[in-house]
Structure formats: structure tokens, C-alpha cells
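There's a structure below that I have some questions on.
Note that one protein chain of the assembly has been removed; the remaining protein chains are unaltered in position.
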Amino acid sequence: MSERKFKQVGTRPIRHDGLEKVTGRANFGADYSLPGMLQGAVLRSPHAHAKIVSIDTSPALEVEGVKAVISGRDFPIPTREGDRQQYGDVPDLANNVIARDKVLYHGHAVAAVAATTIEAAQRGAEKIRVEYEVLPPVLDIESAIAPDAAILHDDLVCQGPAPVPSSPTNVARRTLLSGGDIEQGFADSDVVVEREFTTPMVHQGYIEPHATVVETLENGNVTIWCCTQGPFAVRGLTASVTGIELSKIKVIPSEIGGGFGGKTTIYLEPLAVELSRRSGRPVKLVMSREEVFRATGPTSAGRVRVKMGARKDGRLVAAEVVMYYEAGAFPGSPVGAGCMCALSAYCFDHFVIDGYDVVTTKPRVAAYRAPGAPIAAFGVEQVVDEVAERLGLDPIELRLLNAVQENDVAPYGPKYQAIGFRETLEEARKHPNYSATLGPNQGRGVASGFWFNAGLQSSASVHMNEDGTAIVTTGNPDIGGSRAAQAIMVAEELGIGAEQVVPLVGDTESAGYTDLTGGSRTAYATGMAIIEASQDIVRQLRERAAKIWGVELDGVAWEDGRAVPSNGAASDVEPLNLAEIAAQMGATGGPIVAQAAVSPPMAGPGFATHLCDVEVDQETGKVTVLRYTTVQDAGKAVHPSYVEGQMQGGAAQGIGWALNEEYIFDENGVVENPGFLDYRMPVASDLPMIDTVIVEVANPLHPYGVRGVGETPIVPPLACVANAVAAATGKRFTDLPISPPRVLAAIDGD
Amino acid sequence: MQSIPYQAPASVSEAVALLGSDAEARVLAGGTDLLVQVRGGVRKPSAWIDVKRIPDLLGVSVEGDSIRIGAATPAAVIFEHPELQRLVPGVAEATDLIGSTQIQGRATLGGNLCNASPAADTTPALIAVGAQCIVAGSGGEREIAVEAFATGPGQTALAQGELLVAVRIPKPAARTADAYLRLIPRTEMDIAVVGAGVALTLGDDGTCTQARVAIGAVAPTALLLEEAAAALVGSRVDDDALARVAAAATAAARPIDDKRGTIAYRRKVVGVLAKRAAAIAANRAQER
Partner (left out) sequence: MARMHVETTINGESAEFLCQPGESLLDALRNELNLTGTKEGCNTGDCGACSVMLDGRLVPSCMVLAPEVEGRSVGTIEGVAQGDELHPLQQKFLEHAALQCGICTPGFIVAAKALLEKNPDPTEEEARYWLAGNLCRCTGYDKIIRAVLDTAAEMNGTNGAATNGAAG
């Protein structure tokens, strides 16, 4: 496989949807409208934690223009029985979409209104009378797990290995991974470093707010247009929450303005469905930026304690990692994934990884790029750095000494096949940025990252046009150039140019079931389905050529987009190109179409190593990123520009998380910075060019060797920046963000 | 907010009449504060009075011994004015720091002053150069020193029905220059955590003969610091004097803890910025 000489894979064609996107023609979530459409507004909780005593929606209906009003009680009582749970717990999801008995965070949806104008809808929402019994907010891990904590969910029973708290509790789950004998491991170590780290809640920060348009027909059929990473997930979840039969719902994904995991669930869709059903009119719901910050996303705040022991020679021996992740209002923080990733880059004979999923009265977390892994890596990769420092070893050298490789076993079970971690370390060490001269007040950091990547279910169909071009349809919305990668794969198999393939994003009725665009799985798993379907097309093309030539199938080979006689067969015939075969489809057996479905249980993990140089203003504590380098194993880069783009974008998000981004809550649990101005994501002038080195160690699970690349890049930066700031200041930063006040306080020893 | 009536008077007197007849009507300049506040439910004006069609409020001119900046002139236009950039580079810098390129295409000097945010970037810069606000009301025009214009967060010395028409900056004397610095966690698109503006005059021997130091975002309004100025006057703006400027600024600051910064941090950094701005201003004055 690694021998294969690619013609299309690895090239950089212009993306197929590019023209629409540079001219403003592409339709994103909020760009749809329908005749007679109503506008909706959502009433949200002013309290972080309260019982809903009563709701009177009737005054809203008196407002001119208001056509429908709903509250949580207008939805079926969510049950755990017989529901599609592949996307998480349905009752929790339903209660997050709209509160029924209790609000669990400031901004929790309580009611929704549809009206002829947005202003009328908002006026209607203001008129709704809600009586609350306010409860104490639970705003951090300490107070959530305290014995006298206010309990969010009376029926929450902690899952996981003993000892776990007996109910009622705010600890939803414990995850425990262990191997060897941890006490012995520390006893065998020459140095032991132990530190505790915290990270705040941060948001995915996609630029497009959530938006949906819903139309319901008299026969009960529902069409949903929305910006989502997973139209099939929207269909399944909306069916569960509304009680509508799944087959009556059609979801048409719009172009999507970023998601990073945050658009893998639903918020507005069931509300718009219900409003549309009641009003008999199409309904549009669009979130404001403030609603996005208050009621969607974010990822967990975390508290991570890492204790690590090593021998004098640099061998890591033992590690204990204890992690508490905030899930927000409902169970489901990514602490399990954090546990899987925490120590997966290095070999430890003795380890304990202990993770706790804790609910707090904050927005319910959603997936965010490598969910859980950056928080764990922020601690682990800083401690690795400190171990290297204590042993007087170069940080890359120490990592190379301990890096996992083929046949090593990950703490969460699987044995690694071919992986490229060492290669990323070696490339990083060779990179000129690793030896660039540093000036005063400057420092360099190194950190690595691991992400297991997802497989899940995908399908694809490919059909030939009469002129020899092809169309490939999948159910994966294109979040960052996946159409181009999909066209390349078809083109590779068919032996044509990528521009001769039209890649389509289907809806839930035109594409076969496909899990979401996320988990770094689209190029990998959907790619496998595409390749398989394309190979089927090639087989059919050979069959047609065999028919035309009157030979057996094995007398026809496929080369460079043409049928050629294969060894032994009559060689007096002229090769037939794709267009010639396609033109004769009707006469040779009818349309040429193929489909394939895959469900790979594993995906082949991704590794990255990053380098960061910073300069610290010693008088103001302000950190400037001078250079940033990302090295990552992509397995095989199908469209290298978009692989680089993932590496750069993930690094930029991670730098923002490291330096400035955070949710700031007041004592009542109200987010004080629900806008871009004070949330402080990196702007263009905050960043240098982000250098990329793509390493290609073929993934044995994929026909081209592809690995997912989307998530790994956000794993190293938090620790990488922290390690650089530590090098520049001589101080360790264990709490994010590493903002100017924190840095200055550390420098001044306050 | 959609249905709030909109009017665009063509003259100062027309605008003053409109404002005088409706206490809840609000001047709309660039809208970069006002629209955000109205959408956020913080303000509910009864009418928009767009002042950007009033010629007296538009443009930068250098007349006689002063520079006049129309209150409705957007930051980008101010910054692009070559003579203004040369004469009062600190003021130009402050306008160039407001928001983004896009925001600077809208945000006006008058709006920055009238919004009266303690963190407004142009305020310390204008106080340092001794600028005056020209205000029109039904009774005619009056002048208010910039340091007296904001009276508290979101509050100004404007009486009901009054309009800020322009800002007048005295042309700097020989060997006089100004500078403005602010601290934000990012490089752009942030509201000042701390700001400091300094204008000073050097004698022929390099001794500072006059100075004005103003700081922002560390008190309910920007502050004019007599003591910090005194630390400069008579000195050669050396390290010693700069350290005293820093100490005076730190001592004068009365900041609060909020989402943008802490008390301890603001106190320290206001001193750092005051001394850095003084050093820049001195360098500039030296070159004149």
C-alpha cells in the first residue's frame, strides 16, 4: 500500500465549493427563507439554577403578530426507553433543548415564540410569565463535589468503579484505567514531579451562530434546514425529542460556518418544529452571538493532578493522573476521552488514570475538537517538560526515549499499529525553528499530543455521468474542504482529474446513513466508503469494456482512466477511455452507479509535536507568540493544503485557549463575557505564520494510509505555550489562561 | 429597536432643537457604542438623531493655533490626516487603537467622549494635549475641558439637549510632543485594561518644562495627574523621573476588579504605561 504511486492524492486542486464561498453565493444556516416564514425567539432562564414553578405563555399570544408559543410542557416527557442513544442520553438532551421542571444554567431555554417579525417574537417572549423557585448555583468542581452541595439532578446515580459517591450526587461517572503497581513505580523513580492544573470553560467559537428553518406539512412531514455537522444526528435527535417518527423528518444541511464539535447536537431544531407545527407556517430560528455563548458549546473546565516519576536515565516509570471535568448542566463531560488520551503518548509500566464527570449549573458541554484531550495534555505535557528539566534532558530527547511505537499498548487497551509519533518528534528536532536564536525574555516550548480518532458509520455513492465525469454523494457536511478530498479519492480510483468529479453533500433522504463530520473521521471513514464505491465503479467500467470488446473481465485492466487489454487478452483493440465507456452505458447494461458502506471499529491514532517561541513583557506580563510550528502524522495527506489548514486552525484555537480565552462567570452563574470582544479569541495580528510539517506514516487500516487530522492539532498547544512561557520566565503556569495579570503576578512573586 | 424613528438633521440648530424637544432621543454618531447598548437592552432611546449629515460636525481642520476635529468624524478619517498625525501623534495613535479597521470607519471622536467609558482610548490622549470640547445647546456654544467632560461612567457634563460639536486641540508649542499607550491582552479588538497619555515640552537643554499626564481605565473617569506631571517638569526625563511618574500614576489609580483586569494589575501597569508614554513623548519632543 505504501508503495502505491498516487496521481491525485497529495495534489492541491481548488475546492469544488470554493467559487460559491468566495463570491457570497454559498448558503449557510441563516441564509434560507421560505414564503410565509415566521421568525422565532427563545425565552431563556435568568437564573443559573431554579425550579420552574409555573409558566404562563398566554400573554405572548396577545402580542400582535405572534402565531405560536411553546414551553417545555409542550414536548413529550422524555424517556430513556427505546430511544436512539448513540448521541447521548435523550432525556438530558431534551431537557437541555427546553427546560421542563428545572433550569440548570443561565440562558437555558424555557419557552419559544414564533411571530411575523423578529421584534414581535421578542416582545411575545418578554410577555411570558415564568415563576421560579431560585436554587443555589453550583459553579465549580469544589462546590459541586462538596458534601453539602446543592444537587442538580435528584435521580443522578454515579456510574463507574467503586469507590464512587452514593446518590444523590453531582458526580455522574468515574472512569478508571490502571496498570502495573503505581506505588512501586514511584518508589523506583529517581525524580517525581507532581502538580495540579486547572483550565476554564472555553467555547468552540465558530463564527456562524446556530440557525434553522423548519417547514411542516399537513401530513406531518417535517423538513429541517440547518447548519450541522451531522444531519442524521439532527434527524434522530429531533425525532426523539419531538416524538415525531424519524421517517417523517428530512434534514437538509446548509453550508456550515464552523462547528469544531459544537454543531454535533441540537438546540433550536425541536423548538422550530413545534412552533411550525402549531402555526402551520415555516419558522426560522437564529441564535444571537450572546445566545451561542450562553447556551451552546462549550467544553469543560477541568482540574487535573499529575504525578509522574522517572529514572535518572530519562525513562518514565510511573504516572498518576486524577481529572475532574465539568460537564455543565447534564452528565457527559469528555473526561472519558481525556482519560484515554492522558498518557497514551508514552510508555509507563505503572499508571493510574482516574477521571470524574461532574455536573455544575453552567451550559451543557458539547464536543470541542479532540474533546477532553487538551485539558489532560495541558497537565501531562507540562509535567513531562519539568521531568526533562529536572533530569537536564532536552525535552524532545526525553519524549523520544519514552514515545510509544508500533506494538506498544495504550493505557485504554489497544495495541498500536504503525504510528508516526517518533517521526513527529524527530522532524520537530530537525526543524530550523527548534534551533532559532532566542533573545532576552524569550522562551521555547515543546509539547506533543495524541488523539485516537473515530471510525463510526459512513456510506457513499458514486455515479457516472454520460460524459465520463462522476458524482459522489455523502452525508457529511463540508466543514473545511472535505468535498475536495472526496473528489480526489474518486479521481484517484477512476484515473481522472479531481475537477471531473462533482462532490455532493446529500440530505438525509438522498444520502445513505452517515455519522457526523467530526472525530476526524470524514476523510478516513467516509473516504473508505468512497474508495470502495469508486473501485466498484472501476469494476463496472471494466465489465462494460469487456462487453464491448467481447472478452472476459480479467482481460480488461484499468489504467489512467482507460480500459486497456490486460496481459494475454487480444491486444489489437484500442483502449477505451472513461468518456467512451460512459457514452455507451445505455447499450452495455444501463447506468453505472455504486455505493458502499463502512463501519470501521478503529481509526488509527494521530500524533503531533508542536514548538512555540514566546516573548514575555516583564513589566506587563503580556505574552507574544513569535514562532509556532506544528508537526503531525497525517498518515497520508489527501489534500495537503486542507491538512495544513487543520493543523494551523487547531494550533490557533489552542493558543487562544492557552493565553486569553475563558468563560468568566459572576457569583450567580451569569457569563460576564458572552461576546467576541471580551471572550478574546485570537485575531490575525495576535499570531505569527504557523509552520506545518506533515509526516506520513501510513495508517494500515486505510487503503491510502489516511489518518484523521482535524483534532490532534488542538491537543499540544495549551502545554506548548505554557512550556514556552515557563522557559521565558522561569515560572510554571498551572492555571489557564496565561493572561497578562497572571503572568505579571508570577514574575513579581505576588 | 427596529421601530425607533430615525432622523438626520442637517444643522447643529436643527439637531439641538430635536434633542431639546425629546429627552429620550439619542444622538447617533458611529453607533458602535449605542447600537450595541440598545441591542443589549441597556438603553431604549425614543429616537435616533443621526448627526453625521451636519457639516459642522465633520472633518479635521488646522486653523490658526488649533486643530479642530468635528465630533462626528470617524477615527479612520482622523488618523489619516497627515498634519494631525504630525502635530499630535498621541491623539492619532489613540484613534488608531479604537476597535478594528471596520470600527474605525464608524466610531467617532464625539461618540468616544460622549459614551464616557472610563476606558475610552481618546480621552487620556486628549486630556494630555489640553483639548477642549465645544458644546452647542439652545443657548449657544460653550467649551468644556476634556478632563471635565466625563463626570462618571456613562455620564458627561452635557446638559439635556446639548450636543458635542467638535474638539479643539491647541497646536503644540515648540519641542512639545505627545504619546498614548494602552494595555490589552490581545493586539487588537480589546477595550483598554489600562491607558496612559502624556504630552510634554522640552527646553533647549532637554529639561522638561511642561507636562500633562492622564490615565484611563483605572478610575470612574480618566484622570489628569498633577503629581506625575510634576515628576517630569524640571527633569531630563531620565530613569529616575520616569520611575517617579510610574509611582505617581500607580498611587493615583483607583481601579476596580472586573472581567477586563484586576485592581493589583491595573495599578502596576498604569505606572508602566505612564512612564513608557512619557519616554516616547520625550523622544518625539527631542526630535522636534
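As written, the chains take the letters A and B, and residue 1 is the first residue of each chain.
Convention: a contact is a pair of C-beta atoms (placed from the backbone, for glycine too) under 8 Å apart; a residue touches a chain by one contact, two chains touch by 3 or more.
Worth saying up front: this structure is predicted, and the values here are computed from it rather than measured.
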Seminar exercise, completed: Within the entire complex, the undisplayed chain is in contact with A, B
Problem set entry | Touch criterion as defined above, residue of A:40, A:124 or A:209 at the omitted chain | A:209
Problem set entry | Among A:244, A:581, A:652 or A:694, residue touching the chain not depicted | A:652
For this session: Tell me which residue among B:35, B:145, B:219 or B:233 touches the hidden chain in the full complex.
Result: B:35
Problem set entry | Contacting the left-out chain in the complete assembly, out of A:79, A:159, A:571 or A:685 | A:685
Problem set entry | For chain B, the residues touching the chain missing from this view | 1-6, 8, 28, 30-32, 35-36, 38-39, 48, 50, 52, 74, 76, 99-103, 105-106, 187-189
Seminar exercise, completed: Touching the unshown chain, chain A contributes residues 12, 14-15, 17-19, 21-28, 30-31, 33, 119, 204-209, 255-260, 288-289, 479-481, 639, 641-642, 644-646, 648-653, 675-677, 681-687, 689-690
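Everything below uses one rule, namely that only the chains that are shown with their structure count from here on.
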For this session: Could you tell me the distance, in whole angstrom, between the mean C-alpha positions of chain A and chain B?
Result: 44
Seminar exercise, completed: chain A partner, complex, touching residues on chain B are 1-3, 40, 183, 185-191, 193, 259-262, 264-265, 268-269, 272-273
Exercise. What part of chain A is in contact with chain B in the complex they form?
Worked result: 117-119, 290, 619-622, 659-660, 664, 672-673, 676-678, 680, 682-683, 685-686, 739-741, 744-745, 748, 750
